[in-house]
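Scroll down for the structure; my scribbles are underneath it.
Left out: one protein chain. Kept in place: all the others.
For subunit A:
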Amino acid sequence: MIEVEGLTKRYGEKMAVNQLTFAVRPGIVTGFLGPNGAGKSTTMRMMLGLDRPTAGDVRIDGQHYDRLKDPLTYIGALLDAKAMHGGRSAFNHLLCLAQSNGIPRGRVHEVLDTVGLTAVAKKKAKGFSLGMGQRLGIAGALLGDPRILMFDEPVNGLDPEGIHWIRNLMKSLAAQGRTVFVSSHLMSEMALTADHLVVIGQGRLLADTSMADFIRENSRSYVRIRSPQRELLLDVLHRAGIVVVETGGGTLEVDGHRPEDIGELAAQHRIVLHELSPQQASLEEAFMQLTAESVEYHAHSGAPLGAAPPPLPGDRPGPPTPGPQVPGPQWGDDWKKG
């Protein structure tokens, strides 16, 4: 169990983490989601006592990290696959870690075996591919057979086989009753592995919810309509009290109505439709919407959170809508960076 309370980190003027409060429970995979620059790595470094919080507190089973007498048997962490001396062999890298915590040497062989690096145990880490470095980092995290595991963007840059392996590993670790805390900037990745979601944007907590709830609440369904008599259709829908969002390329979107109802309404007014299709917004879009709202809230503070959903940025054809745009910095600024 990891408890984070009012955690705040300021780098000069930059608020990297802002008043975060959440708990990571054992026995499940908790996903830590946020666009690049949201403050995930900073939060994890503070959890491990590497960065000093500006304010707030982190407790591991009720204790501060630097009070732990046997840290590696409590927490295993993979922050950065490159966090090792390239000139040291895989075996010696793990051996010096094991010795620092009084873990028997035999355990080094065990974890090398678990991650499949036994054959290259005597090889220097600098010759390793990204995937092998990642495996060595995970071996280090597993050394103390810890009850809590923390991974920062573990699948970044891995090939599909490596990604598959890490997903299964995380699930099996959680199934053994361990606390697994894993960060990602990809909703699709979290949807596959996480049971619980902690979403942050701009250092703030945006959601702390079970994966199932998040999917239920956020998979917005809408109807997409195209018509050559667009003005007339807009008029008709408006008079029927149906809210329409105009998107690029003359396409209209309607929330909360069945396609049947809209089709019949169009037929009554003899309007020709070229498209009438039910759509499901992806979780990725839901996540983008969530983080975009955080930016909007941030830009003119005082506005109610999520008052009017901003237009969904997505892979729609045609030019972007000149509709209600989000002012100030865009969620995408952080997203594209790094």
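What we mean here is this: a residue touches a chain if its C-beta (ideal position, glycine included) is under 8 Å from a C-beta of that chain, and two chains touch if they have at least 3 such contacts; residues count from 1.
The criterion applied here is as follows: contacts and distances are computed from a predicted model.
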Match the chain absent from this complex view to the correct UniProt protein name in "ABC transporter permease", "4Fe-4S dicluster domain-containing protein", "Putative mRNA 3-end processing factor" or "Nitrite reductase (NAD(P)H) small subunit". "ABC transporter permease"
Touching the hidden chain in the complete assembly: which of A:49, A:157 or A:259 does that? A:49
May I ask which residue of A:80, A:213, A:235 or A:260 touches the chain that does not appear here? A:80
For the chain left off this view, which of A:17, A:169 or A:223 is in contact with it? A:169
In subunit A, positions touching the absent partner: 1, 25-28, 45, 48-52, 65-66, 68-73, 75, 77, 79-80, 82-89, 92, 95-97, 99-104, 107, 113-120, 127-129, 131-132, 135, 140, 144-147, 159, 161-162, 165, 168-169, 172, 174-179, 195
